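All remarks here apply to the structure that follows.
Missing here is one protein chain; the remaining ones are kept as they sit in the complex.
Here the chain labels run A, B and C in written order, and each chain numbers its own residues starting at 1.
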Amino acid sequence: MNFSGVIPPVVAPLTSQGELDVASYERHVNRLIDAGVDGLFVLGSSGEVVFSTDDRRRQIIAETMRIVDGRVPVLVGVIDMTTPRVIDHARVAQELGADAIVATAPFYAIVGPKEIDRHFRLIKQAIDLPLFAYDIPVCVHVKLNSAMILDLARDGVIQGVKDSSGDDVSFRNLALSRTEQGLDLKLLTGHEVVVDGAYMSGADGCVPGLGNVNPTVYVEQWQAFKDGDWKRVRELQDYAARLMRITSVPVGEFGFGAGVGAFKTALMLLGIFETNTMPEPVVALEGANVEAVAGVLRQAGMLN
Amino acid sequence: MNFSGVIPPVVAPLTSQGELDVASYERHVNRLIDAGVDGLFVLGSSGEVVFSTDDRRRQIIAETMRIVDGRVPVLVGVIDMTTPRVIDHARVAQELGADAIVATAPFYAIVGPKEIDRHFRLIKQAIDLPLFAYDIPVCVHVKLNSAMILDLARDGVIQGVKDSSGDDVSFRNLALSRTEQGLDLKLLTGHEVVVDGAYMSGADGCVPGLGNVNPTVYVEQWQAFKDGDWKRVRELQDYAARLMRITSVPVGEFGFGAGVGAFKTALMLLGIFETNTMPEPVVALEGANVEAVAGVLRQAGMLN
Amino acid sequence: MNFSGVIPPVVAPLTSQGELDVASYERHVNRLIDAGVDGLFVLGSSGEVVFSTDDRRRQIIAETMRIVDGRVPVLVGVIDMTTPRVIDHARVAQELGADAIVATAPFYAIVGPKEIDRHFRLIKQAIDLPLFAYDIPVCVHVKLNSAMILDLARDGVIQGVKDSSGDDVSFRNLALSRTEQGLDLKLLTGHEVVVDGAYMSGADGCVPGLGNVNPTVYVEQWQAFKDGDWKRVRELQDYAARLMRITSVPVGEFGFGAGVGAFKTALMLLGIFETNTMPEPVVALEGANVEAVAGVLRQAGMLN
Partner (left out) sequence: MNFSGVIPPVVAPLTSQGELDVASYERHVNRLIDAGVDGLFVLGSSGEVVFSTDDRRRQIIAETMRIVDGRVPVLVGVIDMTTPRVIDHARVAQELGADAIVATAPFYAIVGPKEIDRHFRLIKQAIDLPLFAYDIPVCVHVKLNSAMILDLARDGVIQGVKDSSGDDVSFRNLALSRTEQGLDLKLLTGHEVVVDGAYMSGADGCVPGLGNVNPTVYVEQWQAFKDGDWKRVRELQDYAARLMRITSVPVGEFGFGAGVGAFKTALMLLGIFETNTMPEPVVALEGANVEAVAGVLRQAGMLN
């Protein structure tokens, strides 16, 4: 089982009543796989994991496994506040056939470095699946320490890192040490706007939220990287960075509502999703904001 | 149903195997009620809500309702990341007989002010119980806006605030506006070291974690406040502030491990709890740290 | 030389051309002293120290010493980024006759705890004047450690703390330890809205920016505190808290522009200052914002 290349964090479509829109979801997942992605990350931050009840999480995993049917590996986010709750989610993921699980450090709970280390070790003891550490300080409010990551990798606790830390200096140093120490630790960047820089730094792949809207650009970029064609890597990145403006054009929106709100709106405009409905308490983009997203898609040649 | 006075956030004892220690819990709850507390707040941050699985949460609520048996009101923390998950917890609390629920703003999820407002309104629509807004930026990483709190109170959405914001200036202003506007909004402070200042500012009561260890000091202080005996209010506060050093003497511990770790250790030393076991991934205080807690209890005259 | 009681951080009036308005300043300083303040703190954060060139700082100190003429002690802020620069300012303050100096931890510079400790010791070695540590994390982005403060006091390095930390729990603990350890360390609170709580905690006085506008309320409160009349202490605090709304009513302003902007505007409306001119790059309150400040003054009975 390989966990490198392009692994989008799959966005979940909802019906106007807020139920999972299974037909749209199937269309969406198949489109990603057909575009050549190397894996799927479901129930990530973009995949509205923290907005989903336990039942919804179970449903999303089950539908994903059914649709994917072994074509690509499926990583499942088991995001929750502390070890016992994460393990409960991980058991469900394992039972439903996940290929790997992705967990953050504890949050809300105020703990120190030794508890974070222990947290990952306890998860691994309970659930023998490949484990990715999810480094996302903007949500968890702590940055994973690189020395701890290397220790956990050396001890076989974690098999990869999904880095959404926004700290490119730390990422470079981690990648360098990982390679020098000969560790089998996959490093995936979540920053879709600077994947080229992450490849320069030694990333093994990317988890681009924007890849939901345009998977092809990241698949081609990954191929160009493997071919050593840095000029092409960069050009594709500039294209993707411009397309990412769908998330900055909405006015009066913020964070998840602007970002995932724009992804869902774009997918609706592209005919993949039926609606751009957002999970509570977030409200979907409307009116001029939808039009602004459409404008960016047009400039990118994705919409007429 | 009145929600003022001393309402400790009840700490939950665990067996050495990590199960809820029901016998110790019963002893503990009865001791608090016998000391004269005005209510109990279960599944608060000290009550290890985020360290508890859904099953454990359900167990704690059920045992609490059984033991309390209507002697004092019971507020239940329904802490989770977003609205749908909070509502799931709140339904359980309601079904098990909670007298009020306590919810934070969304966390992990990156949302803006309008989503926070909507979050509280949706919870109230779903669960018609008295609702307290829990303002705890050290965990949630956002401070509740005072203007929003006043709006929610005016609209009948929230009936109180549990303030652990550490922002005494904001608390004073909120209390002043609440009184001027004639709103029925209970303001409870969670800062056990400066309850006297909070009473000066207009607090309707306190939710002191330290009240688990010594409920009497806060009960007497509340009475002194009602009697207008500020000198006594202050003396009792100084005593409590010295006792609170049980949480700062442990070496090498941090946050929840130091704070609730010290409360549990003190309750073990006082013979209320069987163990000072902590929930994973936190490890209990040991050796010299236990002795340090004992030393503070002795200085306070609580231990021989 | 005593440094307790009410010691306002004196705001500096400017002419419409941005020069120091000496006539207004003299009127202002005399009004404060006539109201019974116990000292003056010039070149504090409200006293626009960081907005003043070295020449302006020198001018403000010199004019202050001339006007005060020994009637009350004068504390001088020597705010700058690192030790050598602070010492340069402190030499000027000493030469011009300051009674004490007030210094923050280094800022902009990224240093650790041992450098902060060393910083205060080096200042004291260079300038043998009473030294106050100024704890203002909102500007300096570090909170002074209480154990370090107590060490510095024990070693005779610092004689007081001007606390604008917004951390009432830490302040209570510091005051308690100071008293238990028999240290001669003056603790002054900068939070004008909760001075009553600070007195409960053991403060030796206050440095209220709002005292520029209404010194009398703080002077009376200090007297009530010394008389043990806590009810009166609290009533006066509520009055002051309402008056402090002059800083929250301006729309579209922020931080120094709203706070000191409102103080200057109020002093202009009260006829003490000729203008409400602000130092660059801040613009003075105008139009509806001036009227809003006037409205609060009227409600407080300070303006007809």
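Keep this in mind: contacts are C-beta pairs under 8 Å (C-beta built on N, C-alpha and C of every residue); 3 or more make two chains touch, one makes a residue touch a chain.
Predicted model only: the values in this text are computed from it and were never measured.
Here the chain not displayed is in touch, across the complete complex, with A, C. Shown as candidates are C:69, C:128 or C:280; the residue that touches the absent chain is C:280.
One of A:23, A:176 or A:288 touches the chain omitted from the figure, and that residue is A:176.
Note on the undisplayed chain: of the listed residues C:139, C:183, C:270 or C:302, the one touching it is C:139. Residues of chain C in contact with the chain left out of this view: 45, 50-54, 56, 79, 81-85, 88, 106-112, 114-116, 118-119, 122, 138-141, 253-257, 279-283. For chain A, the residues touching the absent chain in the complete assembly are 166-169, 172-173, 176, 191, 193-194, 196-198, 200-201, 228, 230-231, 233-234, 237-238, 241-242, 248.
Everything below uses one rule, namely that only the chains that are shown with their structure count from here on.
A linear topology is adopted by the chain contact network, the touching chains following one after another without closure. If you lay the C-alpha trace of chain A over that of chain C, the rotation comes to 180 degrees, to the nearest 5.
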